[in-house]
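Omission of a single protein chain aside, the complex is shown with its protein chains in their original locations.
In this document, chain identifiers A, B and C correspond to the written order of the chains, with residue numbering beginning at 1 in each.
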Amino acid sequence: MAQLFDFEKPIVELVQKISELKKFSAEKDIDLSQEVSTLEKKVSRLKKEIYGNLEPWQKVQIARHSERPNFYDYAPLLFEDFIELKGDRLFADDRSIAGGIALFHGIAVTVIAQVKGKDTKENIKRNFGMPHPEGYRKAVRLMDQAEKFGRPILTFIDTPGAACDLGAEERGQGEAIARCLLAMAGYRVPVISTVIGEGGSGGALALGVGNVVLMLENSFYSVIAPESCASILWKDTSKAKEAAAALKFTAQDLLRLGVADEIVREPLGGAHNNLHQTAEELSQVISKYLVRLRSETPESLREKRYQKLRSIGVYQDKDQDKFALDLTKGLD
Amino acid sequence: MAQLFDFEKPIVELVQKISELKKFSAEKDIDLSQEVSTLEKKVSRLKKEIYGNLEPWQKVQIARHSERPNFYDYAPLLFEDFIELKGDRLFADDRSIAGGIALFHGIAVTVIAQVKGKDTKENIKRNFGMPHPEGYRKAVRLMDQAEKFGRPILTFIDTPGAACDLGAEERGQGEAIARCLLAMAGYRVPVISTVIGEGGSGGALALGVGNVVLMLENSFYSVIAPESCASILWKDTSKAKEAAAALKFTAQDLLRLGVADEIVREPLGGAHNNLHQTAEELSQVISKYLVRLRSETPESLREKRYQKLRSIGVYQDKDQDKFALDLTKGLD
Amino acid sequence: MFKDIFRKTKYVTIQSAPSQKRSPSEPSPQEPPVISKRELPDGLWVKCPKCGEVLFTKNIEENARVCTTCEYHFRISARARLKLLVDENSFEEWDSEMISEDPMEFPGYKDKLLEAQEKSEMMEGVLTGRAAIEGVPVVLAFNEANFMMGSMGSVVGEKIVRAIERAIDLRLPVVIFSTSGGARMQEGILSLYQMAKTSAALGRLADEHLLYISVLTDPTFGGVTASYASLGDILIAEPNALIGFTGPRVIKQTMRQELPVGAQTAEFNQEHGLIDLIVERTQMRSALARLLLYHQEGAQYGATV
Partner (left out) sequence: MFKDIFRKTKYVTIQSAPSQKRSPSEPSPQEPPVISKRELPDGLWVKCPKCGEVLFTKNIEENARVCTTCEYHFRISARARLKLLVDENSFEEWDSEMISEDPMEFPGYKDKLLEAQEKSEMMEGVLTGRAAIEGVPVVLAFNEANFMMGSMGSVVGEKIVRAIERAIDLRLPVVIFSTSGGARMQEGILSLYQMAKTSAALGRLADEHLLYISVLTDPTFGGVTASYASLGDILIAEPNALIGFTGPRVIKQTMRQELPVGAQTAEFNQEHGLIDLIVERTQMRSALARLLLYHQEGAQYGATV
């Protein structure tokens, strides 16, 4: 494993110990199998303890892991066929968003996915997974076709946020994201949005208006990057860990808050430890929801998606009865 | 008059003669009123003769006259109010196409117009009236709103052609024009397109898909600029005059060919000789057609516009009966 | 007669040329307004940050908080704007008693809310209701910059959605004046989804062929630019207003990119095709009245509702 986090060190140290013990046992021809077995059980316990109780900041680290699978890793495992379609027909093809038509469990679907690079070169090509307006406009173009031809839409969210540079401002980043939100809210086809890594702010939300929102176990989905939050709250980006806790953005938080519908299990330690297993989990959970959604009518899909959005928010309304009066008055 | 054409010289010379005669008559105190009167009648005859029998190339010269009124000259005379709305919401505001909401004879309409500059500085700003893709995309954006809110659309055509530079190619000039054509063909509101000066090729046609196509008397509307045509036909751009005759692109030609519905009269010698008179003619003719079109149903407006386009074209079909068979066969 | 028509000609005063470029770094959307609502009434004098002129506070207040010398547009509260805009006694406020909870138990949020209520004299960061502008009935919403920089949490989102839904019931057009730093961090993902919620409601309004005019005022950024503020059939901005997705300071920090002078101004946005109209505050009432009027007819052609 190329990238190792502090919280994983006890596990790695124990695994090393076992390895040394085995070597010693073999060299000296001493039977230590019982000790090894005890230690291996301990490793297993330790893994469950550590990975099962990750703090928000630790999940952020896993979600951002340099070897975390991206959309292109999952695509050949999730789909029987995938034909990538490019471009917004206006300005450019944005490589931080991939889109196209795929065959998923025998069903033709439209797929839209944010894609981070795996190395510096690829990250430059994909702008570190931060889409420009042309990326969101490509997404809307392809999703509009899904609506036209009655194809379900699967989106995969994995971005630190929308691009924040002069070009993005010049070409209307705000407008591009807003149009994505408006468009997704209106579709009469099933829409399933899955956060597979980072879900960074408005740039992530732009693909997040699903009938169903799924989250990989170690993904997060936040109104603001923890570093930026720490910078605003405590004028100290190094307090990102505290901010991560305050923001309540883990998959588990979002399930509790009613924003996420289900958490997709990852292998212990994260998706990068077993791509195939993660892909299979993803495939099964998405398929389950797709079957459910396909049994609904187009109007019901739109209406329920609206009602889901409509219900998000927590507030006190001291004056709930007043509007009935207002409206009557307004209608005269 | 700043710009004088060769074919106008006999008139100007005669007018000068009369002026000299009058001066001479006054200085010498000799009565030459009868001679002056005769000459003035002759001027009048000459004007009708010359301006009434302009060759295609002469009309091109008038249509391109540096003082020919542009859309911004007509706007305050045609409309009680005009609120210009800018931008394609994607990339830029193209100043070679103006658009907005106007009040025309008390009716709210959407207006889209190509605008050439009156001097070099303005021409640079307006790219000599040659729109980029963002201009056509602005037009579609504003016309889509006309459709949404049930407003009639008035377009005014005045362009040497669409912009032909690297930027136009990069941003999809072809796509932008094609979308304009597709959009205009589908609207269920009245669409009246008026050629007020040059109607240059696809860049002009993009705004020309009206239920009614009107042309100012000295405007032209052509598949290709006469200079380019001459260059292809005879490898000699100086033969533009001959090309102009071959292309049959005057208002009178287009009326005969069934593309134009009516010719709007200009003052003798061209619109630049009397802006107010031209505006009043325009106002009356457009209003006449608008009243007619507003009495039709939305579906009929769309259907008739389609049938109008559908009927344009001249060909021989030796095999007209064959399709009935084909179709039957196809349906089994 | 033809001539009579000409006399009626009125044009919107459009400041289309970006003649007065403004440095993107000062003032930025994260900073407090140049002169806050609380400061202005207390001082007798105020210095215009654009032309430098020292002005009578009273005179500016009387001139819609626009500099009497250079037409610099000072920030203005939601209620003051409302007063400039609507017919007398025509405003009926909606949902005035809605207040925020602290669903994330976010550090310091409760105190911030109390502070904001005191500073803005409002219960939350948006004022909604119905009114008439020169006789034309309309549903209105105004962000309040003095309430946590106009940020959008659950209450702001919900109030805007309710206003839009009522506009659909009443078959009225909607005008929203935005001024906001973006989504409200303290309500986490709930704030983020208010962007989707308000956009979805505007989609329903559009399906009903009802007009939505979005007026962007200084400053409009982040999650508000990326939702309801950008979705108007017509987008109007006030002169010199800073409008964008990412604030200039964040762009500088993140991308090490210094924005050119004049970037993110209303004029910059218009040049880049993102704004229909720039309208001075003193002309806003007239411009809106005309646009609303010209949309009253409608629905005669086109897809019938």
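Here is the rule we use: a residue touches a chain if its C-beta (ideal position, glycine included) is under 8 Å from a C-beta of that chain, and two chains touch if they have at least 3 such contacts.
Bear in mind that the values here come from a model prediction, so they are computed numbers and not experimental data.
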{"item": "Chain not shown, its touching partners among those shown", "value": "A, B"}
{"item": "Options A:V15, A:L32 or A:L85, residue touching the unrepresented chain", "value": "A:L85"}
{"item": "For chain A, residues in touch with the removed chain", "value": "76-77, 79-94, 101, 103, 107-108, 134, 138, 145-152, 187-190, 280, 283, 294, 298, 301"}
{"item": "Where the unshown chain meets chain B, residue by residue", "value": "162, 164-166, 168-175, 177-179, 181-182, 184-186, 201-202, 205-206, 208-209, 221-224, 228-229, 232-233, 246-249, 253-254, 257, 259, 305-306, 309-310, 312-319, 322-323, 326-327, 329-331"}
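Just so we're on the same page, only the chains that are shown with their structure count from here on.
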{"item": "Relative to chain A, chain with the most remote C-alpha centre", "value": "B"}
{"item": "Chain B and chain C, separation of their C-alpha mean positions in angstrom", "value": "40"}
{"item": "CA centroid of chain A to CA centroid of chain C, Å", "value": "33"}
{"item": "Chain centre separation in whole Å, for chain B relative to chain A (CA means)", "value": "54"}
{"item": "Touching two or more other chains - residue numbers and ranges from chain B", "value": "89-91"}
{"item": "Contacts with two or more other chains, residues of chain C listed in rising order", "value": "206, 272-274"}
